[in-house]
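The complex appears here minus one protein chain, its other protein chains still in place.
Every chain is named by a letter (A and B) in the order it is written, and numbering of its residues begins at 1.
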Amino acid sequence: MRQNAWGRLKSDRYGMGGLIIVAVFAAIAVCVWSGLLGQSWSEVSGERWESAGLAHWFGTNLLGQDILQRTLFGTATAFEVGLIVTIMSTILGTTMGALAGWYSHGWPDEIILWLTGVLDSIPFYLFAAAIAFALQGKPWAMHLAMIITFWTTTARIIRGEVMRLKQREYVEAARAIGLPGLTTVFRHVLPNTYHILLVQATIVFVAAINTEVILSFLGLGIQDGVSWGLMLAESSLEVLSGHFGNFIAAGTSLFVLLMGFNLLADALQDALDTRGTSA
Amino acid sequence: MSTPALEVKDLSVWTETDAGRSQLVDGISLSINAGAATGLVGESGCGKSMTALAIMGLLETSGIKAKSAGILINGTDISALTRVQKRKVLGRDIAMIFQQPGNALDPVFTLGQQISAVCRRHLGGNKKHSRQTMLAALEAVGFEHPEEIAASYPFQLSGGMQQLAMIAMATVCKPAVLIADEPTTALDSMTRGLILQQLKRLQSQNQTAILLISHDLNVVRHSCNDVIVMYCGRLLEKADCKSLFSGPRHPYSAGLLSCIPKILATRPPPISAIPGQVPAANDLPPGCHFAPRCSRAEPQCLQSVPGLEPKHGAQVACFRPLS
Partner (left out) sequence: MSAGTPLLELRKLSLRFKQQQQVAVDRVSFSINAGSTLGLAGASGAGKSSIARAIMGLIKPDSGEIFFKGEDILQMNSRQLAATRQRIQIIFQNPTASLSPRRSIEQTLLEPLKHFAIGDDNSRQEKIRRILTTVGLDADVLQRYPHQFSSGQQQRIAVARALVTDPELLIADEAVSALDVSVQAQILQLFQNLQKERGIAFLFISHDLAVIRQIAHQVAIIYRGQLLEHTSADSFFGGPEHAYSKSLLDSAA
């Protein structure tokens, strides 16, 4: 079964292409974190607005910083934000969704649904700005804003799945031997939602990267370090004077990575889908 | 002798997967005359539904492959038609009804809309004309207030009523052949009677040839003239209903009949079961597929495939049929 899914994924050329793209970017991120690449992103190593050449493959920006170095570092930023937000919001969303689904129509469900409703109705960027302001520039303000708002979609999906699966006879069989509710949910029900969670996690990852770009553009994003969003923000001034280095580097990287993720998510959904029918 | 309404020649259906080739239907042939009903019986996985879908040409988009030496409706071979030509034939000359009528009906259209759409496509005519035809079709299957049914959505009807509406939709063009794939399996016994009654009416009034597919031998016994027994993609026995139920010739048919529980006033005999289990389609035994489970099997049965031959009043695919 898991072998079948992998086999299906392998035969999907676009999916494999997406996987390779994501893997390459992930490798770059790891290299940056381990100090092998992108370390001189803040160093002023050249003249301002040098065009692409041997010393600076992508040229330099307004301050003379190497755009390639900054692009590489931005990859790590994108992945860091993506991973933290995805992992935390998935854990939070799954737990809340499982509780709401298992005790559906009871008070835990009512409260959680009310909470998701409230959070979803807040305009996101206002909310992010509010949190960023309240936390006065702490580096994780942006991550927190995203986690608090992204968990609701996962929760809703998991809630639906749990409500559907708890009617199944194998859940009744577990209850029939007296297994406590929470044990039943975590041992029998949730494992049958992994395929959905995986696809949803990929989508959240993409949303997190996207959101970071926009927040950084607005100045609410990453404070120490550089990201593609910051580079795009910088480029908005530079483009007017005809310097496209930042724009092309950050924009292309963003485009390629998101394209890779989307292809991967699509392929994953197809590869894992038939599993769903057996649950 | 007149041309049979439906004639299937040497039909095969198979799939190729990583796990090997699965032969779902293995070179079967059958024919049904106008006004007659033939039951195709067998257990899950024997290939009977695949046969129906292959006859209708519905397997083309699924990746399951089918080929035959001909599928003839009143003498015309529909397997050789182009896709455009086939669309004219389906619904008009041959139609199919399914096990779960709720799934086969579109939930966002009323029944009147769905049936009228069929009318307009095949019979032409204006809205008023197709509405009249549609109402007549609903009345013919036994609805006392066809206008109410026409205005209803599928979810507003019970399973039995949905199936009757499906029959109306399938037969509004008075097709020569109707394939019914487990039409009563999902229904309770009283509604079952109504559906089978309708099929009989189609036979006598419209001379429709009916291919009734079922795993339930009792259903076939009461509503068909002839029976065909299928196992692992092959036809094992063809006989008329009376003969098969009073004296099956193939050991599998006999085994199947003895497994059926009966309501008896006296204490029933001990339960008899066919030992072993049905082999997987990609792992079929050589020779006669039933041989490994057969109490009458000889070495020959495991090596060569018996063909369907007339023996003892029926057509049997067996080297040692019962007599």
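Structural remarks
By our rule, a contact is a pair of C-beta atoms (placed from the backbone, for glycine too) under 8 Å apart; a residue touches a chain by one contact, two chains touch by 3 or more.
Here the structure is a predicted model, which is why all the values come from computation and not from measurement.
Of the candidate positions A:Pro123, A:Gly178 or A:Gly242, contact with the hidden chain is made by A:Gly178.
Screening A:His56, A:His188 or A:His243 against the full complex identifies A:His188 as the residue touching the chain left out. Note on the undisplayed chain: of the listed residues B:Thr17, B:Ser44, B:Thr82 or B:Ser204, the one touching it is B:Ser44. The omitted chain makes contact with just one of the residues B:Ser204, B:Ser246, B:Ser272 or B:Ser295: B:Ser272.
Considering the full assembly, A:Tyr170 is the residue among A:Tyr14, A:Phe133 or A:Tyr170 that touches the omitted chain.
Interface with the hidden chain, as seen from chain B, comprises residues 43-44, 188-190, 193, 215-217, 255-256, 259-265, 267-268, 270-274, 277-278. Those residues of chain A that touch the chain absent from the view are 1, 168-170, 172-179, 188, 191-192, 194, 278-279.
Everything that follows uses one rule, which is that only the chains that are shown with their structure count from here on.
Centroids of chain A and chain B (each the mean of its C-alpha atoms) stand 51 Å apart.
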